[in-house]
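In this view, the complex is presented without one of its protein chains, the others remaining in place.
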Amino acid sequence: MTEAAVEAEHVVVDSVVRDRIRVLIITLAIAIPLIAWTLTQMSTLAFFTQILNGLSFGALLFFLASGFTMIFGLMRIANLAHGGFYLMGGYVGITTTLVTGQFWLGLLAGGLVISCLGLFVERILLRRIRGMEKPEVLLTIGLTFVIGDFSLAVWGGDPRQIEKPEYLKGAFQIGDSFFYPKYRLFVLALAILLGSFLFYIDRKTKIGAIVRAGVDDRETVAAMGINIKAVFTGAFIFGAFIAGMSGVIGAGFLSLLPGEDFVILLFALVVVIIGGLGSLEGAALGAVVVGLIDAFAKALVPELSFFTLFAPMAIILMVRPNGLLGRAS
Amino acid sequence: MTKTLRVAAILLAVLSMIAASCSSSDDASDTTTDTAATTDEGTDEGTDEEPEETMEEGTDEEPEETGSEPAPAGDGGLDIKVGAILPLTGGIAGPGADARDSLELFFNTFGDGESITTPGGNTISLVIEDNASDPAIALTAATKLLEVDDVDIVLPGILASTGTAVGDALGDRDDVLLLSPSSCNDDFTQRAPLDGYARPAGWACSQTTHAFGQWAFEEAGYTAVATACTDYSFGWEHCGGFADAFTNAGGTIVDQIWHPLGNADFATYSTQMNDLSDAEAVMVLAVGGSVNPMVTSYADFGLKDSKPMLAGVTTMDQSALRAMDKSVALGTIGHSHWAEGHDDPNTIEFVTAYEDATDKIASYYAAGYYGAMQWIVAAADAMDSEFTPAAMLTTMKDGLEVDTAFGTQTMNEDGSMTMTVFITEVQEREDGKLWNVPIFQYDDVDQYFQFDKDEYLAQPTYTKDFQGAGVSG
Amino acid sequence: MNVDDVTVRFGGVTAVNHVSLKVEGGQRWAVIGPNGAGKTTLFRTISGEVFPTEGRVELFGSDMSRAAPYQKAQRGVGRTYQVTELFKELTVEENLIIAAQAVTKTRFCFWAPVRVRGEVDEMVANALEAVDLTSARHTRVADMSHGSHRQLEIAMALSSNPKLLLLDEPAAGLSSAERRMMKGLINGLPRDLSIVLIEHDMDIALDLVERVLVLDNGSRIAEGDPDEIRTNQRVQDVYLKFD
Partner (left out) sequence: MSMIESAGQARKALPITARVQLAMLAIALVVAFIFPFLASTFILRLVTLALVSALFAMSVDLMAGYAGLVSLGHAGVLGSAMYGVGYVASKTDGGFALQLLVGFAAGIAASVIFGLMAMRSSGVYFILITIAQGMIVWGLATLLVKITGAENGLPGIRRPVVVETEFRYYFVALIVVLVSSVGLFIVVRSPVGFALKGLRESETRMRMLGHNTTWLKFQMFMLSGFFATIAGILLVYLNEFVNPTDVIIASSALPVLMSILGGIGTLIGPFIGAFVVVFLRNYVSLEIDRWQSIMGLTFIFVVLFARDGLIGAVKKHWYKYLDSKGSGPAALAATEMAAPPLQSG
């Protein structure tokens, strides 16, 4: 037993460094000619604006994916209800903002209501089938249908957006020709903030240490006298909280409507699959990659914009079944 | 044993749920509207009193009015069953609910909710089926309507896809009349006409944009415009109508951007539009969930000031406008055959009654289904023979003038409409809600508008590759 | 089989350090050593789960250092596991059928029922007989005792008619009565079958084999007949250090 464990650990440590270098080289090899070609297709200003577009959309995806990936990393649950969480959180935020007139309250309410929902889902439903991969996936997909239908019953089928505060409306202007929406810059800043926060928690705090240990070896954590169930619940609630909040954020520049739960879930899936399930860095990398691919593909080959998203994912998975920065399961 | 019991319990639960929901299906749908209504009520308290008064006036007069215009020529006694296949769930549940609400309004206003008796003494009853925005389900629903409910007229849904599927399946049957007030494929009334099919209170996709293109050049004075439309047949035809008419009048289309259907993030396309330095304005079309992101992105990128938006029918329709940010939408120039702010008495009457019943301002989907019912009633009363789908269609096309929510309309030989097209502006109503108010109108627009019919039909259907003779690919 | 000067490293740790092991046809070997000595890694190298960093693994005359596990299994390597990994929801017979058909052509067959294939039936019946499980052939594996699981493990390895059998602590977790039975069972296996056995319990190991390899910290510390090993001072030291 111990021998095998030592073996496994060293395989991981050794391959991580080599792997990352390989990933970097391959990425650059693909990216550089692509960038060169892209630059011949559009003006430099447009090129940089598109990069910003990609990054800001990626920022929203990072919000979504970080919650998804955390839950998966810790609990091995692919929570397909994440898209439903996003949709309903957004609706709650919209209603709260409508009633109170406060965008920030809406953001908070979206997160809080969904974390309550998360608590219910984790405690009442998922706990009964803990550790059974497939039932968990099937349950969460069933949950998505229910949440989507509930949202339709309550909020109707019209596309909805959130009323942004005045200071986030309109464009941020540099010189005569460069305009960029303030809201998108805000989302980008928020994502960087969240990312730094999560990395800080992950690397520097005791909670982070527990979570990371839990990812590696749940039995060990349990043996250390830590209530792993409580950690799971906490993580699930937190993941749900960010999902709900990202719904509110998304409602600022995308629409909420029936079916959006699956669309956004698929974006989140692509992000975490490309990045590597369970890895926070992976979620960040995946979000940037997907955001950029989406922005540029839509500009250059609009007919293939879905294909350009899923095809790279499929290829990455064929070559690296655990994603770019993922570890062997 | 316990497991068996559990399974039994679940089955029972599911069955009782179905049973419960079947018996109270009307209640269920009402709840939906109610909840939506309460959400809105919280914010705009001023709306309550005003519509109520007007409504009272409206309901009193209405029954006589609709029927009395085209004097009842038939002997009455017809019993006509209408089946509507609407997307009440799925991606376009919003417009579906609008259509259902207006049908229910019509049957509640003039009858007992299930059926009505027309002024001419004919009975018309209604069955609504959900198609879940899915053509396969729409087909099953159509079979059910024909086989089980034995309907005479089918209103085949809102989406072009369900419309096409049902149209394709029922098109060659002569025991049913297909009336489509919302899906608008040009060729169904142009190059590949369907039998037993018409669009009362509906439109052809390029019909309204023909007028819009003309207006943009002649009245608004634009000479160079770009288009940004959804990349599928509705977008092609809608944009094509504009481009063809605009270039025909003398303008130039400087660029055409096509964004995929269902696209969510429009930053990419706004950036591209920003890059089009020679475009004076952009004609913009988006549908469904794409509308709000598109319009918001357009404003957020500062395009609204540099390149005014010329909105397609679905872009500034109430179904999207209801949830739109005021600062983003206000002042946008759009166009449609439906303008909820039009001061025509028929329009006012419908808008008031609809708003009173649902607390929503009527979208073109709502007006379309209401208008279709007005057409059916008028045609039934004008018929002087036994009911057959063909006979009703002939009556409709035979110079019948119907006062619909849209205003007065007539139907052409091919089943298309001759109607008014409004150029509209998004304005704030007294109570703070946004609506489209006409600023210019073209009367008696048919689907060929200023084009010669034969020449027009000789050119291909608008696609991405053909956007009118004056547009270079 | 010939393991020639094999080294396996994981990162900075050397799990197996220049170990050679040559097994002739029909020979029975034991690899013994304390926990962490590199026994299992050596096994995994032979069966193909781990590739050697240096050195070669030759099987039945050809170099198969970097062949995948299934390729080695096809060539006639059968292996049991320390922690039993059986198909718990299936019956004993189904387990054996799956194991047996792995090395026959029938595994690609999806158009005929498994029972018509006489070849597989014969292999399954032989394996059942060899481990004395015939009476339990329709029992679901999850319902059986740990001892029977061990028996079935061996039957699984046998059912594909291997030429080389790798047994990973076949007696682990068994009662002393079961151990005796297991010993008898292994003893009764066909003599033309080469066996390599890992065993922590020296007594069992030494009774069953002709040759012994002793590992500690990844390196060979002794090799020889059971009797030699029993008296070897270094082996005693290593074992005493642990026990």
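In this document, chain identifiers A, B and C correspond to the written order of the chains, with residue numbering beginning at 1 in each.
We take it that a contact is a pair of C-beta atoms (placed from the backbone, for glycine too) under 8 Å apart; a residue touches a chain by one contact, two chains touch by 3 or more.
Keep in mind that this is a model prediction, so the values were computed, not measured.
A.B. asks: Which shown chains does the hidden chain touch?
C.D. replies: Computed over the complete complex, the missing chain touches A, B, C.
A.B. asks: Using the touch definition up top, pick the residue from A:Thr49, A:Thr96, A:Ser115 or A:Thr144 that touches the left-out chain.
C.D. replies: Counting the whole complex, the residue in contact with the absent chain is A:Thr144.
A.B. asks: Could you tell which one of C:Val120, C:Leu193 or C:Leu208 touches the chain left off the display?
C.D. replies: C:Val120
A.B. asks: Could you pull out which residues of chain C are in touch with the chain that's been left out?
C.D. replies: Contact residues on chain C toward the absent chain are 47, 49, 68-70, 72-74, 79, 81, 85-91, 93-94, 97-99, 101-103, 106-118, 120-122, 124-125, 134-139, 156, 160.
A.B. asks: Can you name the residues of chain A that touch the chain not displayed here?
C.D. replies: Against the missing chain, chain A presents residues 72, 76, 78, 125, 128-129, 133-135, 137-139, 141-150, 152-153, 262, 266, 269-270, 273, 277, 302-307, 309-311, 313-314, 317-318, 321-322, 329.
A.B. asks: Contact with the hidden chain only, please: which chain B residues?
C.D. replies: 1, 3-4, 6-8, 10, 13-14, 17-18, 21-22, 25, 28-29, 32, 88-89, 129-137, 139-141, 143-144, 147-148, 159-161, 164-165, 167-169, 185, 231-233, 260-262, 464
As a working rule, only the chains that are shown with their structure count from here on.
A.B. asks: By number of C-beta pairs in contact, which chain pair leads?
C.D. replies: Highest contact count among chain pairs: A-B.
A.B. asks: From the mean C-alpha coordinate of chain A to that of chain B, what's the distance rounded to whole Å?
C.D. replies: Their C-alpha centroids are separated by 37 Å.
A.B. asks: Distance from the CA centroid of chain B to that of chain C, rounded to the nearest Å?
C.D. replies: Roughly 73 Å, centre to centre.
A.B. asks: For chain A and chain C, what's the span in angstrom between their mean Cα positions?
C.D. replies: 46
A.B. asks: Going by the contact rule set out above, which residues of chain B touch chain A in the complex?
C.D. replies: Chain B reaches chain A through residues 31-32, 35-36, 39, 42-43, 89-97, 231, 258-260, 262-265, 267-269, 271-272, 274-275, 288-293, 296-297, 299-302, 319-320, 322-325, 327.
A.B. asks: Which residues of chain A touch chain B in their complex?
C.D. replies: For this pair, the touching residues of chain A are 42-43, 45-46, 49-50, 52-53, 56-57, 95, 98-99, 149, 152-161, 163-164, 169-171, 173, 179-184, 252-255, 257-260, 263-264, 294-296, 298-299, 302-303, 305-306.
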